[in-house]
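Every protein chain of the complex appears in place save one, which is left out.
Going in written order, the chains are labelled A, B and C, and every chain counts its residues from 1.
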Amino acid sequence: MQRNHNHPTIVTIEKVIDETPTVRTLVFSDEVMSNILPGQFAMVWIPGINELPMSVMISEESGKAAFTVRRHGPASTGLFNVKVGGQIGIRGPYGNSFDIKKGKLLLVGGGTGLVPMMRLLTFVKSTDDVTVLIGAKSKDEVFFEDLTNSLLKNNPHKVIVSTDDGSYGQKGLVTDLVEKLVDETHFDAVYTCGPEIMMYKIVHSAHSRGIFVQASLERMMKCGVGICGSCCVGEDLVCKDGTVFDGQHLFSNKEFGYFHRNKAGVLENY
Amino acid sequence: MQRNHNHPTIVTIEKVIDETPTVRTLVFSDEVMSNILPGQFAMVWIPGINELPMSVMISEESGKAAFTVRRHGPASTGLFNVKVGGQIGIRGPYGNSFDIKKGKLLLVGGGTGLVPMMRLLTFVKSTDDVTVLIGAKSKDEVFFEDLTNSLLKNNPHKVIVSTDDGSYGQKGLVTDLVEKLVDETHFDAVYTCGPEIMMYKIVHSAHSRGIFVQASLERMMKCGVGICGSCCVGEDLVCKDGTVFDGQHLFSNKEFGYFHRNKAGVLENY
Amino acid sequence: MNQLLYSKLGSFIKVKPSLATSIGQIQLDRPVMLASGILGISLDVFNRLYRSGAGAVVTKSLSKEPWDGYPNPTIFSVKGGGWINAVGLSNPGAPNFAKIIESNKDVPIIVSLVGSIPEEFEVMIKEFENCKVTAYELNLSCPHVAKVGLEVGDDPELVKKIVTTVKNTTNVPVIAKVGLGTTHYLDTVSIAIESGIDAITAINTVRAIAIDVETQRPILSNKFGGLSGTPIKPIALRCVYEISSKYDIPIIGCGGVSTWEDAVEFFLAGSSAIQLGSAVGDNWIDIFDEINKGILQYMERKGYSKIKDMVGLAKKS
Partner (left out) sequence: MNQLLYSKLGSFIKVKPSLATSIGQIQLDRPVMLASGILGISLDVFNRLYRSGAGAVVTKSLSKEPWDGYPNPTIFSVKGGGWINAVGLSNPGAPNFAKIIESNKDVPIIVSLVGSIPEEFEVMIKEFENCKVTAYELNLSCPHVAKVGLEVGDDPELVKKIVTTVKNTTNVPVIAKVGLGTTHYLDTVSIAIESGIDAITAINTVRAIAIDVETQRPILSNKFGGLSGTPIKPIALRCVYEISSKYDIPIIGCGGVSTWEDAVEFFLAGSSAIQLGSAVGDNWIDIFDEINKGILQYMERKGYSKIKDMVGLAKKS
């Protein structure tokens, strides 16, 4: 029977990679998910526990895909704890994707926000000059640095890690680093995914300098298909209109960078 | 939207032709019905009155089709009375169709059983030698004679009319004529549609002489799609397995020519 | 992975799974039956369906006298899937029908009955004394004919009387077929169980209507009919789950089954067998073998040897 992308497909976890003490990558076989676009996501059902939105991580093996999850609340911890052989349900892919420009590109990922960045890297041309900024709190929390270098081995590229506490790479907030970089170099495009305050600052830095910038947003998601409304940011629904928005557009959105909604839908400040 | 062939499509009657005092042909535009195979039928809804199975009559104009209906009980009288501009619902086509052989062909139609025969004629090759027998009670009830001649104008052919009372053409039962014809000539195939007793005798005459013969059966039909069971003849469902059956197969059917079922499903003798 | 290893091992040490099932005292070779009202008026057809893989056939619901049913249109195909029918319980009547199935030797036939009062059921059952009848199914749930079906099922006192009378009339197992009416179907189930019913079939069609926008009228001659097929599956499955969670009674799931997955869902929800009707209209009678095969493969993969191994599993989680 034809696959209905809204209907959960059960997949079996084949490999679990510890990225950091709190971040794991779970690999599974799925043709559809192995071919999605950067910025798209899946809804991931952990039977008996919860279902949550996840960017789809690349895998080195063809026909495979992965989720890279940070242990946080009950839902993400449930996924984090799935063992090899465990079954999860996936539906999607949902959402739009990054517009892939050519030339000098800057990618900024914070935490698991690096996931769509890794997939974006598989779409860049070998002629593109790519700078990747990896932001983390501390050395412990840095991951995907080697992967980034290896994905870019045929490109002119730079991979910069910054940690808040300076325990690895450059010390300081990744957003300050972006401010510096966009002043020094003319980038053709800036892409970012990570904590919203981080994205807000980066969008601001780039947009105010007239640089094309896109961010992939995260919101509480229940349905993933534009029914429940829980993912709204102003008049935008992240699951249908996003996850990727232009800096231009985000600037006219009163809620981006300021408010999100909790499970009851109550507006809360960042 | 794509057409669901089980869902009634509303068409408008564009022309009404009086064939005899009790038989009318109602012409309408419908690409699907204009292209069906001989033996297939439609379920015809006369809004507010009834729905009944009807063979689909050919039309000279492309993209058009027709029903040729004999006024009988309330349902057929309802259809008979539909005027130009009136709307009816049609679903289908349903059922299988005649296997079209080459060579010397004999077609025998009784009453509105001529309808699938007319469509069959549009499928014969110009090299086929075609004999058509038209059976009727009396001169008044003869129709489609001119049409048959015109459809066969490029073929070696013969059109023979027989009336029970001899008021037109040859006198006598069409089945006696068939018996004579199959003795005189070696036919490659015999096709028939009409009253079941007539078909029973014709199938017998041909089959017992080893001639390939097919008959298109009529039964009480409610659904037309193999759900309700009202059209069963022995273990066969006319709407799904038919309407066309091989003489060979009919011979092993204990009910063909002997029993039919009424609206309650009670077996009744012919 | 564990699962894979497990079933690989399974195929070495386990015998081939069996499709046999039982619904209380009713023993069947295969768990997929033809539902009442579908192709159900001739023994020749029953034999054909049995050869095609149906584990049993339920007859059209029979009344004391023959009924013509409603004029056409009696059935309507819903655009997105499913059917709405108001055949009006046309049937040849119990006496005629008993003659039709008198010569039955092979087919597990479940005789479906409709009536308004206990005595009618009693009289009808006596007609079948010389027939091989696997079970009786009391249609307490047809949603579009007055005075029988749901109008009976919606009246708890009447249900009690009918079930009691029928149970006193015959030793053949008796099933009550319930549906969504104007009173709570779980109350009908409860009273049927109290009155000694052997099993429950859930559910019948759901009352519905179709209107043609061009001619601006209801399409079926009876206006209202019963919705069947894929649209009602999630509702029927819910009823099976609710009944099996609340009562200890064998259940036959019915409503919208068209794939082996559907059948398995019904087993997991707590039914020991299933019935299907509409899927025959969509896929013809090959559907029985197709579903049987799918169930078998699933059982092999999961390492089950019999249908009962999976009945009700979804309630454990």
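The criterion applied here is as follows: contacts are C-beta pairs under 8 Å (C-beta built on N, C-alpha and C of every residue); 3 or more make two chains touch, one makes a residue touch a chain.
This is a predicted model, so every value here is computed, not measured.
Engineer: Can you tell me which of C:I117, C:C131, C:I209 or C:L296 touches the chain that was removed from the display?
Structural biologist: C:I209
Engineer: Any idea which of C:L237, C:A273 or C:I291 touches the chain not displayed?
Structural biologist: Per the contact definition at the top, the residue touching the missing chain is C:L237.
Engineer: In the whole complex, not just what's shown, which of A:S29, A:Q87 or A:Q170 touches the removed chain?
Structural biologist: A:Q87
Engineer: For the chain left out of this view, which of C:E137, C:E265 or C:E290 touches it?
Structural biologist: Here the residue in touch with the unshown chain is C:E265.
Engineer: When the complex is taken as a whole, what residues of chain A touch the one chain not shown?
Structural biologist: 1, 4, 6-8, 10, 43, 45, 47-48, 50-52, 74-75, 87, 89, 91, 222-223, 225-230, 232, 234-235, 237, 240, 254-255, 261-267
Engineer: Could you please point out the chain C residues that touch the chain left off the display?
Structural biologist: Residue positions of chain C that touch the missing chain: 78-82, 84, 180, 182-184, 186, 206-211, 213, 216-218, 223-224, 227, 230-235, 237-238, 241, 261, 264-265, 268-269, 298, 310, 313-314, 317.
The rule is simple: only the chains that are shown with their structure count from here on.
Engineer: Report the chain whose CA-based centre is farthest from the CA-based centre of chain C.
Structural biologist: Of all the other chains, the one whose centre lies farthest from chain C is A.
Engineer: Please indicate the chain closest to the centre of the assembly, with centres calculated from CA atoms only.
Structural biologist: C
Engineer: Between chain B and chain C, what is the separation of their C-alpha centroids in Å?
Structural biologist: 37
Engineer: Could you tell me the distance, in whole angstrom, between the mean C-alpha positions of chain A and chain B?
Structural biologist: Once rounded, the distance between the two centres reads 66 Å.
Engineer: As a quick test, compute the distance in whole Å between the mean CA positions of chain A and chain C.
Structural biologist: Taking the average C-alpha coordinate of chain A and of chain C, the gap between them is 50 Å.
Engineer: If you look at chain A, which of its residues touch at least two other chains?
Structural biologist: Residue numbers touching two or more other chains: none in chain A.
Engineer: Among the residues of chain C, which ones contact at least 2 other chains?
Structural biologist: Residues: none.
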